Structure formats: C-alpha cells, structure tokens
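As you look at this complex, bear in mind that one protein chain is not there, while each of the others sits in place.
Here is subunit A:
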Amino acid sequence: MLLTITTTHRPATDLGFLLHKHPDRMQSFEQSHGTAHVFYPEAAEDRCTAALLLEVDPERLLRRARAAATPDFALGQYVNDRPYAASSLLSVALGDVFRTALRGRCDSRPELAEHPIPLRLELPAVPCRGGAEYAHRLFEPLGWEVAAEPVPLDPTVPDWGDSAYLRLALTGTLRLAEALSHLYVLLPVLDGTKHYWVAADEVDKLVRSGEGWLAAHPERAAITRRYLARRGHLFRAAMARLAEVDDAPAERFDAETDADADGGADAAITEEPPEPALSLAEQRAGAVLAVLRAEGAASVVDLGCGQGRLLARLLAEPAFTRITGVDVSAYAVEQARRRLLPDRMPERRAAQVAERLALHVGSLVYRDDRFAGHDAAVLMEVIEHIDPPRLPAAEYVVFGAARPRVAVVTTPNAEYNVRYEGLAPGAARHPDHRFEWTRAEFTDWAGGVAERYGYRVRLLPVGAVDPELGAPTQLAVFTLGAAPAAAPAHTDPAAAPAPGKETGA
C-alpha cells in the first residue's frame, strides 16, 4: 500500500527536512506486519514527492492476527486486502516512520513546520464503506480539496459496479503535521475496522492526535465511534467459522435488535444530550412490565433476552421473584451475565441476584424444560427473527410445551415503517427480520395461536399511535384458558382493522 506526499512549496526538497527523510535515499523500516519503505519519486526545487510504501508480509499478518485474536475478520481470512489497501496498518506505519513530523517538530526548519504549505496526498486504494461522499465529508471540513474516485470492483464484470475502494487525492495548504494527523486518525475511520484491539489508551491517543481539529469537526461523533471500534467479536469466532464453511461472508451477528429504526446502541456514544422522550425500546419494556404487573406474574421467562435489558428491569422489581433469561446466542447470554452478575458484584448481592435470576442458552425451536414453570413468558421483538416456516415450532415450544399462564409478544407494526425517515420503502427495520407484520397479519396470527393452544388474546399498541398506521410496535397478551368463541378482543380501537379491510387484506 502506498501513500505519496507532494509539495510545491519552494524549495520543495525541504519536504525531506520536514519528514526527516533524505530525498536522495531509500530508507526501510521494519514494521510488525511487514516493511515500510520511504523514497522520493521526484525531488526538484519546484516539486517534491515522498512515497511511503508498506510491503505487508501476509504470513506475518496472519501469525499476529491469530496470536491477538483481533476483531478484524478480514485478517483471519488468508486472502485479504490488507497488503494493498490503505488501512490502519498504513496509519500505524505512518505514525512510526514519520513520528517526529507528525508531532510537528523540525529542528532544521522550525518555521516551516509551523507554516501551512501546499500539499497533495495521494492514496491509490483507500477502503471506504461509506463511498466517495463520506471521504468528502471527512476531509473537506479540514480544508482539503478532495478528489475521490471509486475503483471498479472488476472491470470484466461491469454489473458489479464499484468496489469499496477509492483512489483518493487530497489537495490543500496545511501544516504537514496537521495533514499527517488527519490521515493517521481518519484512515482507520474510513476503513471501519482496526487490526488491533482497542484499549483504553486509544482514547488518549485519539484526543492527542486530533488535537486542534477533531473537536470542531462536524462528524466528530462518528469519527470517535468508528475509531474506537466496538469490541466483542472474539466470542463470535465459532459462528464466523460456520459462516466461512458455508461460503457466506462473515456476518456481523448482533443478537440485540440494535439497528431498530428508533436508534440503536450506536447512539450510545454521541456527544449530544440524550433525547428527553423515552426511546421506543424503553416504551416497549415499560409496556411489557405493565402487563406483567397487571397479570400478577411473579415468575417470568424472557425468551430472546439478548443482553438482558428487560431482565435488568425485572430484577429491579422485587415482585418478580423468579426471572429466567434465555437467548439463542451464547454471546448475548454471556453479555447479559456480565451485565447482571458482574464478577465484581459483592458476594451477598450476587447471591441475592442469583437466587432470582437464571440465564440459559436456549432456542425457541427446541422444546425446553427450562422454559416451563413460569407464570409468564415474554417474547419481545423475537418472533420476527424466526423464519416463517419455523414459526409453528416456536409456537408449540412456547404455548404448547412451556404453557405459561401469560405470554407477552411484541413485534414491529410494518404499516408504521413509512414514518421512519431513512428506511427505504418495503425495507425491514433490522436486516435480520424475516418478516414484519401489518396489524391485520399480527391479529390473525395471534388469534390462530390462541385458538390452537387454548389461550385468550388481547392486543395493545406500544408507542405513539398514528391515527392511520397504528403504533410502531404491536403487543399481544395471551392468557391461558379457552377463548370465548368470539375473535380475539381488541382493547385498542385504533389498532383494530376495520371489518372487511381485514378480509380484503
């Protein structure tokens, strides 16, 4: 991977002083993943270009990747773009080879280091998932004129369109140290993955490197978030292996429905004050809790508990004496355990929690004794993650086998999706949703389940009710006991489809 730095400042060869690298020499520096070379394709009075070429050794990359079990899947895949694309590897090499220049120190030309000079930075292959437009958004506020040209994915397959790489050229008049710090911070941000674990000192590093420009950058929140790439993929190693066996691209398996249109976990690291209104996720949990209280449930099993958001709220109420959390993702269950029963929790407190709380890895399509014996079962935003052909199995597991006195099921109301800006028409709220139901569809399903398994059912809206489209979330409460011959009761007139409309749907 290559970076060229060109200046037309006169004398241009002063670039050698600024970079602390002599224009008439080729210098090499051993890096942990290969060798970095610095040489000058041109060095004249009016124009001077320094090149930083990082030759990545794929085997060294692989060995280190394994040793550190890094979060970057591409490294583990033997065939990857790291030897060619300008990613965090180049950023690290830059920080190492041009360390002094990056700090803005130049003993022989101190006034020059303090002074903006005309610069052109060129990178032939920058991975950028956000596309050319994102590169503009990142660099233009910093005073660069940006030329970002997408590289075609395969010239022999024009249908495929562009790859995720840009040929990037930045032109501007800036201090060299500043220019280098922009690349140092923003290359990993453009790429979106880092080749090493993000440690606590990364925050300091970011603050130091972004000094003087990051705080004022309009994209600072996104930059911070992506620079401090999220942890946690180690747990997914086994899952990733199965994806690989199946020739599927390594997926990001997020157990939580974070990407719900109402704002997911990403929103957690913003600098803006939190929204005053309750998020839909909180409203949902609130509605579920209200139902559980009203039904007098003392023991609750949360099927699809994810990382334990609802469990935490259940634990906070002493009325819930036995709480069971179940998720199909071992990773999510482990996260829930860490969250609700952290190692540092005092022994007495931990014992109290442990007495009320049980966590299991389990599946809704496998009958499970551990689900039985609870007053209530909660399936909050879960059924839409089940393939429709497998739904009858899940229905049997919950209503036929576990048979709680009360079951609370929530799912998105597909009709409401048009209210979400940025959600393409017909798109689902989460990439893993196998379906999203209209109110009529959910009513149908709930009524069928209630009839087959001898439950009564009532439906409730969750979230602000739109007069035409209903509420963003639909909630069904099933209570054990043969239903009266009539159709399921609607407690919410707005959610009830007009007669005839239902049959016409």
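Note that contacts are C-beta pairs under 8 Å (C-beta built on N, C-alpha and C of every residue); 3 or more make two chains touch, one makes a residue touch a chain; residues count from 1.
Just so it is clear, contacts and distances are computed from a predicted model.
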One chain isn't displayed here; going by UniProt, is it "ABC transporter permease", "Hydrogenase-4 component E", "Aliphatic sulfonates import ATP-binding protein SsuB" or "Polynucleotide kinase-phosphatase"? "Polynucleotide kinase-phosphatase"
Which of A:L153, A:A440 or A:L469 contacts the chain that the document leaves out: A:L153
Of A:L121, A:L364 or A:L475, the one touching the omitted chain in the full complex: A:L364
Among the options A:P11, A:G400 or A:G447, the absent chain makes contact with A:G400
Given the full complex, what residues of subunit A touch the hidden partner chain? 1-2, 4, 24-26, 28, 37, 39-43, 49, 51, 53, 55, 58-59, 77-81, 83-86, 122, 124-125, 127, 151-154, 156-157, 159-160, 163-165, 167, 237-239, 241-242, 244-249, 253, 328-330, 361-370, 385, 389-390, 392-393, 396-397, 400-401, 403, 432, 454, 480, 482
